[in-house]
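Shown here: the complex without one of its protein chains, the others still in place.
In order of appearance the chains are A and B, and numbering begins at 1 in each one.
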Amino acid sequence: MKNLLLLTPELLLAVLALGLLVWDMLQKTSSARLTLWLGVAALTLTLLAIVPQLSQKLQGVGSLWVSDPLGNFFKILILLATLWTLLLSMEDRSIPGGQMGLYAATLSLAALGMMLLVSATDLLLVFLSLELVSICSFILSGFNRSDPASSEGAMKYFLIGAFSSAMTLFGISLFYGATGTTLLTAMAPTSNPLLLFSLLFMLVGFGFKVSMVPFHFWVPDAYQGAPTPITAFLSIAPKAATLGLLLRIFTILLPHTALSLTMLFQVLAIATMTVGNLSAIFQTNMKRLLAYSSIAQAGYMLIGFVTSDPLGQEGVLLYAFTYMAMNLGAFAVAMVLAHASLPAEQDPYHLRTYDGLAQRSLGLSLLLTLFLLSLAGIPPTGGFIAKFYVFGAAIRSGFYALAVAGILNSVIAAYYYLRITYRMFFVSPARETPIPVGNYLATTVAFAAALTLAIGLYPSPFVESVKLSMSYLP
Amino acid sequence: MTPVLFYLLAGILLCSAICTVTLRNIVHAALFLGLALTSVAGLFAMLEADFLFSAQLLIYVGGIAVLILFVVLLSGRREDLHARQLNEQWLGVFLVCLVSCLALWKVYAAFSHGLPGTSPPSSTTQPLGKLLLTEYLVPFELISLILLAALLGAVYFTKSEP
Partner (left out) sequence: MSLTLYHYLSLGAVLFFIGVFGVLTRRNILSILMSVELMFNAANLNLVAFNRYLHPGPLLGQGLVLFTIAVAAAEIVVGLALLLAIYRKRDTVYVENFNLLKG
């Protein structure tokens, strides 16, 4: 066991998560705000602990893990997403106030699992981190005890999650049989069919987390039932972490062998985009619509896997970062509107709440339009730059069918995204009441909007840092 | 002697596994799961994994199977004992599983020549313990966090609401 100190941020986060639990235990009266702020402080400390590792000296290979710019990129993304989830949760009423310590601790443990996932080079560590993330996600998606839809979504998530864990484990057993070790670096140049089967089984398990088709069935129900900050969290963080892991396994280490999964990834990418976009057209609930849209966004990111060259990989990283900003903003605005709806309405996330938003709050409707434009990939937003990168990588490597499918899908997606914009600006509202916006939601929306615009208008610093992040060990 | 024992254990395992996934009476299915897990423990013993044999019996049979039986008894109703348990797609799923299993057998066929099993260490407990505390220390601690998360979830979900 060497180079344990490479894992300093993870160790710190583990200790702080346990500290949150102890704090919650010692509390006589529950103060939800204070506990959440302690969680934010814990995550910020961990972010600061990563900063020293950005320099070359503190990177290296440990026995089961590695600390390199690729891992650091994803760790920063994950911690930022978790931080903003905590801020979003400060004003969410579906989370029982007395359980905030448990909530913050589970969220921190999930972030810890994800951080270990992107820096793991051994399949045992991969499996255990994946399980930690999964178990914490099951708990968080069922956190709203008073809503039966929450438990139902969590149960569907759990069943499919357990199934895919077993698949992944079977794949790991075949990998061990083929190579005699669980170190990912042992993928030597062979074309052992056992290795191929093991990778296929593992792809099933990981594909579920990334919501690849046909392993996406849990996504709409789990996303709709979970408390909305958790929906935002689930749609960004586990997906990004698993994409980082998939990058390591399938684009960096797999080419060492004589196997090629390019065709498979092409089919999966096209299927994921298409199913996600087509299903989103028929949705009337905003959370479900964003769930299907997030499936489609994962499909665009999968295009970057097909090429296996640095351009595609950088496209995945840039897309993941931009996606974090867009999705965060969209969900935050959805939360603002849901809070503004009257208790008598049974579905605060129904699309009719967006009717006439421009007349009730022009700022909110403009911001939501920005996020929707970015999700659709229309300039001058960050989403356009990200899509441009990914499709460009596909075209440059000769995968024209893939690029065409991606562009067609973007057109379909633009339809349902802009339909919401149409409702906001051209349909008269049911009520003319103004919409109160909480402070934390406002800052989240502002941050997400700023990031989306920044990537869209001045992409160079982001593209440069993505290029720098694309160096990896071993 | 050894092949006979293997076939006996394998037969018990497969029959109880099939019973677990096809029986209508869910209490019987849970009991057959316990039997299947016990026969897996027997197979571990045949493979000279002595610590795993006892760990499997203690944790899987004594813990997990008993826990499942608990929940089956807590959440069952009389009419469940005779209801149809398979959904509509069972034939398609059966065919897919059959084909995949045969494909996997073909891949495994490379190992069908007799491999001389090398002599294993006499007892696996100490080497396993050493492994857990030296090379796999980080996964060991991670497991404790996973168990903690599972405990938190279990307590949270079974708390009565205020």
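Please note the rule applied: contacts are C-beta pairs under 8 Å (C-beta built on N, C-alpha and C of every residue); 3 or more make two chains touch, one makes a residue touch a chain.
Since we're looking at a predicted model, the values are computed, not measured.
Visitor: Among A:Pro96, A:Gly207, A:Gly225 or A:Gly299, exactly one should touch the missing chain; which is it?
Guide: That would be A:Gly225, which touches the missing chain.
Visitor: Return the single residue from A:Phe170, A:Phe388 or A:Phe425 that touches the missing chain.
Guide: A:Phe170
Visitor: Residue by residue, what part of subunit A touches the chain that was omitted?
Guide: So the residues of subunit A touching the unseen chain are 124, 127-128, 131, 134-135, 138-139, 142, 145, 148-149, 151-156, 158-159, 162-163, 165-167, 169-170, 172-174, 176-177, 180-182, 220-221, 224-225, 282-285, 288.
Visitor: Which subunit B residues would touch the chain omitted from the figure, given the whole complex?
Guide: 2-3, 6, 10, 13-14, 17-18, 20-21, 26, 29-30, 33, 36-37, 40, 43-44, 47-49, 51-52, 55-56, 59-60, 63-64, 67-68, 71-72, 74-75, 80, 83-87, 89-90, 93-94, 97-98, 100-101, 104-105, 108-109, 111-115, 117-118, 120-121, 124, 127-128, 131-132, 136, 139, 143, 146-147, 149-151, 153-158
Note that in this section only the chains that are shown with their structure count from here on.
Visitor: Averaging only over C-alpha atoms, locate the centres of subunit A and subunit B and give their separation in whole Å.
Guide: The mean C-alpha positions of subunit A and subunit B differ by 32 Å.
Visitor: Which stretch or stretches of subunit B touch subunit A in the complex?
Guide: Checking each residue of subunit B against subunit A gives 104, 107, 110, 134-139, 141-143, 145-146, 148-150, 152-153, 156-157, 161-162.
Visitor: Report the residues of subunit A in contact with subunit B in the complex, numbered from low to high.
Guide: Interface residues on subunit A, with respect to subunit B: 1, 4, 7, 14, 21, 63-65, 96, 98-99, 102, 105-106, 109, 112, 116, 124-125, 128-129, 131-132, 135-136, 138-139, 142-143, 145-146, 193-194, 197.
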